Structure formats: structure tokens, C-alpha cells
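Take a look at the structure below.
The complex appears here without one of its protein chains, the remainder shown in place.
Per-chain residue numbering starts at 1, and chain names A, B, C, D and E are given in the order in which the chains are listed.
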Amino acid sequence: MPIIRVEMFKGRSVDQKRALVKELTDAFVSAAGGTPESVHVVITDVDKEDWGSGGQLCSDKFPD
Amino acid sequence: MPIIRVEMFKGRSVDQKRALVKELTDAFVSAAGGTPESVHVVITDVDKEDWGSGGQLCSDKFPD
Amino acid sequence: MPIIRVEMFKGRSVDQKRALVKELTDAFVSAAGGTPESVHVVITDVDKEDWGSGGQLCSDKFPD
Amino acid sequence: MPIIRVEMFKGRSVDQKRALVKELTDAFVSAAGGTPESVHVVITDVDKEDWGSGGQLCSDKFPD
Amino acid sequence: MPIIRVEMFKGRSVDQKRALVKELTDAFVSAAGGTPESVHVVITDVDKEDWGSGGQLCSDKFPD
Partner (left out) sequence: MPIIRVEMFKGRSVDQKRALVKELTDAFVSAAGGTPESVHVVITDVDKEDWGSGGQLCSDKFPD
């Protein structure tokens, strides 16, 4: 019943998300046990203007 | 001051959200006490391509 | 696959948590559809000294 | 390595978010120590129709 | 700057958590790119009496 949440910068493709769900699920089962069927993964895409680091917006710090 | 968060697949109507807020708030007060006025509910709509279950994207597993 | 999270002041009994899980699950299904089997509820007990409201710790504002 | 998350009604400007990241980071360091460089802030804009208070949708309770 | 959160039943050892952090971080970088240095992982151990599934407490449903 584990739940894994990922917050990351917006911009990954569906293929990357598909791989991410697969690999995080496998990683969880390998390290902590349980079955893949029970693992949930919820991905949140975050805009750079909604993420701050070191007191600065990431949209200012890491412009595209 | 309780906070209830709901993550669910995108696609519910405003009427369903209105009912959800009302019924979750009543359920909380009935089971745990307190007053409805103090209860917050925050709803997050999640795309099926941002939700994984059993190592697969829900957009692959449960196509519309 | 909905996930419901509850943050509330520490101190509810297991019986209250049992009722809370049951009633929140029923409330979700009644308002938003789906099946009870797919609903997860995760409860977080929060100490009053870890909750602030109006700029004050709740342990100061609402002493036991 | 502290992580600060903010959920607030949608509608703040980028300038307000820039100020928010700066001021929350400074507030954290002033009150709890550490360095600004290590502080992360993640902002979530929430629609009024996704926020309930007192059993009502905020879009009903506080129309624009 | 990605943040990965894991909620799972209480009871894993520090060795399992060490492996979990390593494997989730590698999984993220492999699937989504970026560097391991930027990945944060936050683990939350959840009591079975704080987790509900299908309307029942997991402490009732899956007793130890």
C-alpha cells in the first residue's frame, strides 16, 4: 500500500513518466519489499515559478 | 482545524466537488468531533498520466 | 484509487479513527463515485505544538 | 534541507511569488537556523472550487 | 531539485531505508534525468492504525 509522490519541474514527456512509474515501483519493491501491485505513484509537475531555492524563484535562477 | 486532502482522477464536476466537501466535512465531524466550520478540504485533480499503479501509468492501464 | 489524507490534532482513539476511515470512504463514494475498495485514507496526528494558526502555536492558543 | 510548501488561492502574480519565496526563506533561517541556500519552497495554487471550508466550496462562499 | 516522498507501513529497518533512498534516487535519475545530488527523499512511516483501505483500518484488516 505504499504511496510514492514525486514533485519535479514540469516538462517531462509521458514516456519519461511511464519509465519513472516503472522504475520507482521496482526500486521500492527491491529495497523495501512488498508487491508492485500495491505501489501507487503520484507525480506533480511544478512550474519553475512555483519553486524556490535559496530564497530565489527557480524561474529566475534557472531560466530555460 | 483539521485539514482533509483528496487526490483523485481529474474529471469530477463542480457539483460533485461541492457534495464531496460537504460530505467529507460531515463525516469528519461525525467520527472525530469538532465543528464543520473548522474543517478544511483541499482537492487535487490528478491526470491519469500522472498516477501510477502496479508499475504502470493509469493512462495506459485505464484508458478513457 | 483516490487518496484521502487527514491532518488533525493528536488524541483521537482507535475507535474514532476506525469510524473516520469508514465514514470518509463512504462519503467519497457517495459524492464522487467509485468503489470503497479503491479508497485509501492516511491519517496524520499533529501535536498542538506543531500546528500554528493566526501566527501562534496551537499549544499556546488552545492549551489542554 | 528544509522544505516549505504553500497552498493558497490561485491569483498571485510572479512578483508576489518571488517575494513569498524570499520572505519565507528568510523567516525560516531567522527562526530555525540553517542557511538560505538549503531551503526549498514549493507553491501550489489552488482554485476556489478545489478548496472547501466549513463544508462549502470557497467558490460558493467567496465568489470573486 | 526533485522531491520524492514515500509513505509506507512502519517497520522497515535503517538498512532498508538506506537502500530505498539509494534506489529511488537512481530510479529517478535513470528515468527522468538530472543528477543524484539534487534529489531529496523524505520517508514517512505510517502506523497500520493510521491507514485505511476499503473503509477499514489496516490494523484490523492486516493484523501483525
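General observations
We adopt the following convention: a residue touches a chain if its C-beta (ideal position, glycine included) is under 8 Å from a C-beta of that chain, and two chains touch if they have at least 3 such contacts.
Since the structure is predicted, the reported quantities are computational estimates derived from the model, not experimental observations.
For the chain that does not appear, the touching partners among the shown chains are B, C, D, E. Think of the hidden chain as still there; on chain C it touches residues 7, 46, 49-57, 59-60. Residues of chain D that touch the chain left out of view are 1-9, 12, 16, 19-20, 22-24, 26-28, 30-33, 51, 53, 58. For chain B, the residues touching the chain absent from view are 1, 3, 40, 42.
The criterion applied here is as follows: only the chains that are shown with their structure count from here on.
Over half of the residue numbers at the chain A-chain E interface are used by both copies of the sequence. Chain D and chain E have CA centres that are 25 Å apart.
Residues of chain D found to touch two or more other chains are 40, 42. The full set of touching chain pairs reads A-B, A-C, A-D, A-E, B-C, B-D, C-E, D-E.
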